[in-house]
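Working notes for the structure below.
Right after this comes chain A.
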Amino acid sequence: MSFETFLVQCLNSLQYGLLLFLVASGLTLIFGIMGVINLAHGSFYMIGAYMAYALAPLVGGGFFTTLALGLVLAVVLGYALEWAFFSFLYEREHLQQVLMTYGLILVFEELRSILVGDDVHGVQAPPWLAGSIPLGDLMTYPVYRLFISGVCLALAGSMWFVLARTRLGMTIRAGATNREMVQSLGIDIQFLYRVVFAAGVAIAVLAGMVAAPVSSVYPGMGNQVLIICFVVVVIGGIGSIRGALLAALLIGFVDTFGKVVFPQAAGVLVYVLMALILLWKPDGLFKAG
Partner candidate 1 sequence: MFAWLVMMRSNIVSVLLGGFALALWPLATGSFGVDLVAKTMIYAIVALSLELLVGATGLVCFGQAAFFGLAGYAAVKLSPEGAAASLWWLLPVAMAVGAAYALFMGALSLRTRGVYFIMVTLAFAQMAYYVVHDTPLGGGTDGIYLYVKPVAAIGSTLLIDLDRPLALYYFVFGCLVAVFGFLALLGRSRFGRALAGIRVNEQRMRATGFSTYPYKLAAFVVSGAIAGLAGFLFAVKDGFVNPELLSWHLSGAVLIMIILGGIGHLRGAVIGAFAFALLQEFFKSETIFGGFAKHWLLGLGLAIIVSVALLPRGLIGAGSLLTHRLTRTPRVEA
Partner candidate 2 sequence: MSALGVLLRATDVTRRFGGLVAVDRVSLELQRGTVHAVIGTNGAGKSTLINILSGELPASGGSVQLRGTDITRWTQARRARAGVGRSYQRTTIYPTFTVLENCRLAAQARHQRPWAWWADASACAVSVPAARDVAARAGLADVLDRPAGTLSHGQRRQLEIAMCLATAPEVLLLDEPLAGMGAEETERMLALLAELKAVHAIALVEHDMDAVFRIADRITVMVNGAVLASDTPDAVRRNPDVQAAYLGSQQ
């Protein structure tokens, strides 16, 4: 492998890893704050990708307009879903949450099939991001992929900032540990949860939208990303943001290089990684941090 190829694969790994980290963060956020395990989180990612495909012609092709519209729709969707469905799951056992959100996956998949069909679609990156930057003498690297990495870092960073450094974040974290206490302080915990959930959905949708030009849009993409997110959480350690980042990057590298070096075993490598890490650390890389 030439150095340029190696560099390209490294950048690809980084981009994939950061994307996974972003989606996994949304999943962990909802689980950490509301205690709900949401299998349909992958479906939001898929919805984002399909929105990127379906909204672009409607909006007239402006990239950021599409993103903004998608974001608004995502927040509305998240808000409505929390009110209509997820708020009933907070008190339920994990098994029931797993099954009800599994049913939701089926519903979303079929609705997508009915509304948009089962075809695979490509999505164009906006022209001003569609170029490439040179790497060495022979290779170039797509600017858009760097853009994805940047967006993921920015979103994840802002999420961390809001949670760790703002009053809203403090209230949210307090609500996670002691619901009644926060309520008795006069804060509307229902509304807070709705906001957090909408944020989680928006993150997944945005990730799907931003990744669409690179991953294309196809049925089953939601489930795929969901399961890899689970692997991220398992490897990283549940509740640990540090762990999720490290795990996502590890998976990004193993998967990307795996496809190049061991194409026949590519899909399995990530799980082998997981098995090895669990052998070494049964609770994942980091405990709740």
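Selection rule, in plain terms: all candidates are chains of the complex that A comes from, given by their letters.
Just so it is clear, a contact is a pair of C-beta atoms (placed from the backbone, for glycine too) under 8 Å apart; a residue touches a chain by one contact, two chains touch by 3 or more; residues count from 1.
All values reported here derive from a predicted model rather than from experimental measurement.
Asks: Contact as defined above, complex as supplied: which of the candidates 1 or 2 touches chain A?
Replies: Selected candidate: 1.
Asks: State the interface residues of chain A toward candidate 1 in the complex, per the touch definition above.
Replies: Within the complex, chain A contacts candidate 1 at residues 31, 37, 88, 92-96, 98-100, 102-107, 109-111, 113-114, 223, 227, 230-231, 233-234, 238, 264-268, 271-272, 274-275, 278-279, 282-284.
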